[in-house]
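Excluded from the complex is one protein chain; the other protein chains are retained at their positions.
Coming up: subunit A.
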Amino acid sequence: MLKTVQSAILQYSPLAILPPLIIAGIGFKNYTRAYKVLSLHLLIVSILSAIAVLLWHMKQNNLPLLHIYTGVEFVMVTWFYSYILEELIPRKVLMTGCIAFVAFSLINALWIQSWFTFNTLPRSIESLWVICLTLTCYYKMLSELKIRKMERSPVFWINTGFFFYFSGALFLFALSNYILSLNHQLNIYVWTLHACFSILLYLFIFLGLCNYRNR
C-alpha cells in the first residue's frame, strides 16, 4: 500500500505544476511584472521537468538537467523577489547574487561536483538564499501593514510556498549525494518526501495566483 502511494506520488508529482501554470497562462496579460516573471518561471520549470521525466523514462541520467534547473530556478525566483522587495533590497544586489550563483554553479558542475551527481552545494546555497528572501518578504509585510487580510494576499501564499519548500527540502538537498550512496530504497523515500514538498509549493503558488485573479 505504502509502495503504491509512494509510486503514485513520484509518478504524478510533476503534474502538480499544471494548475498554477494554467492559471498563470490565463491571467498573464493582466499581471504585474513580478507575476509575469513567476509565470515565466513556471513555464521554464514545466519544460525542464518534462524533459527530466522523459530522460528518466528513457533510463538516461537526468542529473545534468538538475544543474541547469538549479541555476534557472535561482535566477527566476530572485528576479521575482527583486520586484516584490524593491524598496528593501536594491535590485543590483540581487542581480549580482544571481550572476555570482550562476558562475558558482558552473564552476561546481565542471570542477567540484560532476554534472552527473546531485549538485548539493548550489542547491543548499539556493535554499538558504530563498529562505532569506522569504523572511525578508514577511518582514516587509509586517512593517508596511498594507495588507489587512493575509489569506487574500497573493504574495503571502506564494512567499509561504517558497518558504515551506526550501525550508523542508534543505536537509534533503544537503544530504542527497550521501543518501544515494547508501541505499537505493532510502533514496526513493527521500525523493518521495521532496515530491510532497513540490506538490505543496505548487499548491501554494496556485492559491496565490487565484487570489490575484480575485483581487
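We take it that contacts are C-beta pairs under 8 Å (C-beta built on N, C-alpha and C of every residue); 3 or more make two chains touch, one makes a residue touch a chain; residues count from 1.
As a working rule, contacts and distances are computed from a predicted model.
**Q** Given the options "Sodium:proton antiporter", "ABC transporter permease", "histidine kinase" or "Transketolase", which would UniProt use as the protein name of the unshown chain?
**A** Options "Sodium:proton antiporter", "ABC transporter permease", "histidine kinase" or "Transketolase" considered; the missing chain's recorded name is "histidine kinase".
**Q** Of the residues A:Q11, A:T32, A:T96 or A:Q185, I need the one that contacts the missing chain.
**A** Considering the complete complex, A:Q185 is the one touching the chain left out.
**Q** Tell me which of A:L2, A:M58 or A:L142 is the one touching the absent chain.
**A** A:L142
**Q** For the chain left out of this view, which of A:L10, A:M95 or A:L193 touches it?
**A** Considering the complete complex, A:L193 is the one touching the chain left out.
**Q** Footprint of the hidden chain on subunit A, which residues?
**A** Spelled out for subunit A, the touching residues are 138, 141-142, 145, 147-148, 150, 160, 163-164, 167-172, 175, 178-179, 182-183, 185-186, 189-190, 193.
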